[in-house]
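Note that this complex is displayed minus one protein chain, with the remaining chains in position.
Each chain carries a letter (A, B and C) given by its place in the written order, and its residues are counted from 1.
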Amino acid sequence: MTTNVPVIDSHAAAPQAGRKNFLNCSQGFWSWAGTLDHKRIGIMYLVGVSIALLAGGLFALLVRLHLWKPEGVLFGNVEYNQIFTLHGAFMVFLFVIPAIPGSLGNIVLPLMLGAKDVALPRLNLLSFYLWVTGAVLATLAIVLGGFDTGWTFYAPYSLYTDQAVVTIGLAVFVLGFSSIFTGLNFIVTTHKLRAPGMTWFRMPLFVWAIYATSILQVLATPVLGITVLLVAFERLYHIGIFDPRLGGDPVLFEHFFWFYSHPAVYIMVLPAFGIISELVSVHSRKPLFGYKLIAFSSLAIAIISFLVWGHHMFTSGQSTYAMFAFSFLTFFVAIPTAIKEFSWVATVWKGSIALNSPMLYTLAFLVIFAIGGLTGVILGALNVDIHLHDTYFVVAHFHYVMMGSIALAFFAGLHHWWPKIFGVIYDETLAKIACGIIFVGFNATFIPQFIMGSRGMPRRYATYVPEYEPFHQASTVGAMVLGGGVALMVFYLVASLFQRKTAMQNQWGGVTLDWLSPTPPPLENFDEPPTVTTEVYDYSTLDYKTMQTPVA
Amino acid sequence: MFHLPIQDPASATQTPAPPPVVDAYGQLTKRASTFGHVDDLFYFTYAVCIFFFVLIVAVLLFSVVKYRRRTWDQPAASNTTHNTPLEVVWTVIPLIIVMIMFAWGYMGARDMTIAPIEASRNTIKATAKQWNWTFSYPNDPAQSYNEVWVEVGRPVQFLLESTDVLHAFYLPSMRVKRDVIPGRYQTVWFEPTEVGEYHLFCAEYCGKDHSQMYAKVHVVSAAEYGARPWDKWDDSTPEAAAKSGASLYSQICASCHSVNGSAGVGPTWKGLFVKNADGSIVGRQREVIEGGVRKTITIDNDYIVESIRKPDAKKVAEEPYVRNAMTAFPDLDDRKINGLIEYMKSLADSK
Amino acid sequence: MSHDGHHSVVIPAPGPEFVPHTVAHHFDTPVQEFQAAKLGFWLFLATEILLFGGLFAAYFYFHEAYPETFRVGGHQLDWRLGALNTSVLLLSSWTMAMGVRSAQTSQKQKTLLFCGLTVLGAVIFMVIKFFEYQAKNEHGLVVFSELFAPYDAATGSIPWFKDYHGVMAGLPHGHLFFAIYLTMTAIHGLHVVIGAGLILWIMKGAAKGRFHAGYFLPVDLVGLYWHLVDLIWIFLFPLLYLVP
Partner (left out) sequence: MSAHDHHAPGDLQMGHHHVSSAKLFFNVLMALLVLTVVTVAASRVDFGAANMLIAMGIASVKAALVIAYFMHVKWDTAINKIVFLSSFLFLSLLFIFTLADHATRRWDNDLHTMRTPVDKQWVYRQHEHAGDH
């Protein structure tokens, strides 16, 4: 598609040895900690969110191990409640929300647009440090005795419990602003820093997805900010708007919370959709099927997601009229989502499918997201949701979306852009094995949860009635396998940085601007500012030589 | 073993209800209420999901096998970028299907939300507090704890109230769930169709012992229901009352108050009363704070009744009890409180 | 940081009392830089609107639930002070608009003057606010010294609210109006203070001659922020002082 003549020329010539790129152009702690370069900030995010993922994963394994026996194995009830809260809070606020926009989005989005950097680099660095501040505060909350409210902070329990709720509330507030500033930056970048010729419908779908995500981040997150502040104020000086003893309404808290947290589900999942759109196209070497429909469906999901938050509250005592409206609107989210899944499958059809590790992760995503999305439809029906609400069925459903889909898409994107970012390639055999282990482990963990959930096992239980024991044990075994797979993945990815097995200039044969810049990119991304002259995903322009030219 | 609060004042231990039978399709537990539309819509949606899932996976598998890249520079077999009729079809057909699901689901939920008049006339009140359930029967002084009886084939409504935080009243076998919200009444109704014992879970996270906030639902025949099986309180003699009080203690008091003198969330019950040489049992003196004023009182029946029904009126002037708040039991009836007092007195030591 | 493809754009100063502005390296033109920053700032203002929006939603929710509490509570506030503060903020908004205009037309002294007047407006606003809070403190409606004291579950009374048997006697949850009043005005007041700080920072730059017809972006953005503070007060004033 996009032809950047000078760049293509530079590929044709023999690569110069020892070319300066963003990784080796300067050294030292402050060259990273004080950097304004979007790629370095992205890598710092990558390290941060990976640590959060491993911490959250560790909490998850503790939860699963504890539930091996009906009476619980490892902890007392209070400790168990703290551990599952930590798992939720770390995974949601420190990993899933910032993971893809913060790391891959930061690195790839300006490259895809042909920009030198994001529009507001200082704000970008501030976002990262706000994330760090949030992470420190969250850790501080653990040190101060932990918190046991669940990641949802439902009032009035969060107002009464004798734990570090104010500290974690502050952490969430700060993380919220980190997320807002990231989104704000990407919106401005997309509007103002597109390369000449990069029209809206020549933008790669990853950019569209991040753009839609950013709208949600900017418009929804402030309401979470004020909600956690109000919870903190309630605890500090008893406003009384959430506390029923003082005339407040706990259901109002749920409205405020889900006004953010439902769109937040799409803040999490839309970037994953974007990654999958890219990868399906590149690794099938075929233009994405229904490009415009996918682009618009991202925006549609973003808008509709503001109208459906009440479906988290079908049993909460909101009025039947509100339930009617929210359920009706909820089903409309299914349509753009279904369009995306069908379009990806149609893209694979008659493609040239490379079964390399990024594509394997992508295929795993397509299968798992199909389950995650379809079970969401089951939960959208009002009467069925009354039975399934707050059971392990819901737990399994959102793990299929959050963990199975988002984390797998994140892994897929990581494998895809790893050679682009670092100029090195990981052990492909190990990668395929790890992908298989993760896929099997994941399904083994959560399919039993679907079954016990539909039989009535409530969530957030430290102990349970004995009839659910076989399902919990199967789930625990699956979680161990899943944990092993992720550990293997971390191992070979880190090892590849030391082995330094050189990647190709254009490892997978991509034709978007991110693959037409030098690998790894120089400080301002392109040797010459690119100009776009062709349509997006036009594989007839692919220069096969670049797939064979090792990076300098 | 799995720990449950003890349900039956007559026996020291209680097991949860037996595992429910699985229904014919093997996914849900067997339904024991009239809400068949939940199962019907669940399996309809399930079938639709399986259809689409198989379709997606089949196309993916077929493509991966057939169109696998055999040489590294192999181009795609087709470069189609869109197909408008196909895109319209896969937009419209799912739309129609989900609208059917919506209408079906809403009608079902309406049925579950609005109780018929027979159910309203047969209303049991369920009071949720951290972490137990209290059930009050219409025009009946006796209450039951963590155990409730309903009549088979007769619609019943539960009026739900919470005295502290959010809870949820969840009966998987009946397919009903409703959050219990402090400061406000909620209702839920169903018509049990099968005699048996069923689980009642708290499904909204409510703190420490959320997972142990369990109650057993007995669906019994009309004859059995008429015998008021929930009224098992034996206070025919002071000893019997103390014994009943002891088992009630283990259900709703033991998590905070010890009887052996050890410190807990609340003060121990050991030594509230002392036995004089002549065998008479009298209350001790105790330092309390009432309305911010520190005073010394003698423990007596009135003090204990007040401490149970309005625990914050007089707070024990001692750390940490002066800070800790006790859940109030305003609905606990006089016979039950007498049983508890008899039990406290039975703990009295000789001077 | 320089690079072979890199060219720095410099906007010259319109006169000797001004300094030129160098466009950030990743922008091609000054227009691009200006528009990017401005779009970013508008997005930020949108988040501020939604942040306050949560508070307004809570206000309407409880106004609906306890109308009498809000009616009587509103009468405890002095509408004269509220109206005075509204006028002060409107005037300061005008001086800020004039300040931005002076920067756009390269009038350094006028920029400094109008920004200074705006800060003065902020100070007057906060002083009036202080007296208002003090009155609430004296009447036992919001007792600041006991704001963070623990809640007394036994009596169900809130330590900072002493008026259960005064003007608010018999009304459901009489503290609620004052809690919402305090929260909304305090968060708004915080914005006033931040805004005043930003304007002082602008005045420092203006004194050095950084802002002129070629480059007045920071003045423009801080101006927008100040108008937003005014905007929120325009709604707070009738809701708290008049309507109840």
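One rule holds for everything that comes next: a contact is a pair of C-beta atoms (placed from the backbone, for glycine too) under 8 Å apart; a residue touches a chain by one contact, two chains touch by 3 or more.
Everything numeric in this text was worked out from a predicted model, so none of it was measured.
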Candidate in contact with the missing chain, chosen from C:Leu90, C:Ala149 or C:Leu190: C:Leu90
Options A:Ala60, A:Ile83 or A:Val223, residue touching the unrepresented chain: A:Val223
Hidden partner chain, residues of chain C it touches: 9-12, 28-35, 38-39, 42-43, 45-47, 49-50, 53-54, 56-57, 60-61, 63-65, 79, 83, 86-87, 90-91, 93-94, 96-98, 101, 104-105, 153-154, 156, 164, 172-173, 213-217, 223-224, 227-228, 230-231, 234-235, 237-239, 242-243
Touch list for chain A against the chain that is not drawn: 191-192, 194-200, 219-220, 223, 245, 249, 251-252, 255-256, 259, 306-307, 309-310, 317-322, 325-326
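Criterion: only the chains that are shown with their structure count from here on.
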Selected pair, greater C-beta contact count between B-C and A-B: A-B
Whole-Å separation of chain centres (CA-atom averages), chain B against chain C: 48
Multi-partner residues of chain C (at least 2 other chains): 153
Chain B residues touching chain A - in the complex, by the definition given at the top: 1-3, 16-17, 19-20, 22, 27-29, 35, 37-38, 41-42, 45-46, 48-49, 52-53, 56-57, 59-60, 63-64, 67-69, 72-83, 86-87, 90-91, 94-95, 98-99, 101-102, 104-114, 164-166, 168, 170, 172-173, 175-179, 181-184, 186, 199, 201-212, 214
Residues of chain A defined as touching chain C within the complex: 115-117, 119-121, 123, 180, 184-185, 187-189, 191-193, 218-223, 225-227, 230, 233, 236-241, 245-249, 252, 256, 522-524, 526-529
Residue ranges of chain A in contact with chain B within the complex: 70-71, 77-78, 81, 148, 150, 154, 156-157, 160-161, 244-245, 249-251, 284-293, 314-317, 320, 323-324, 327-328, 331-332, 334-335, 338-339, 341-343, 345-346, 348-355, 363, 366-367, 370-371, 374-375, 377-378, 380-387, 389-391, 451, 454-456, 458-467, 539-540, 544, 547
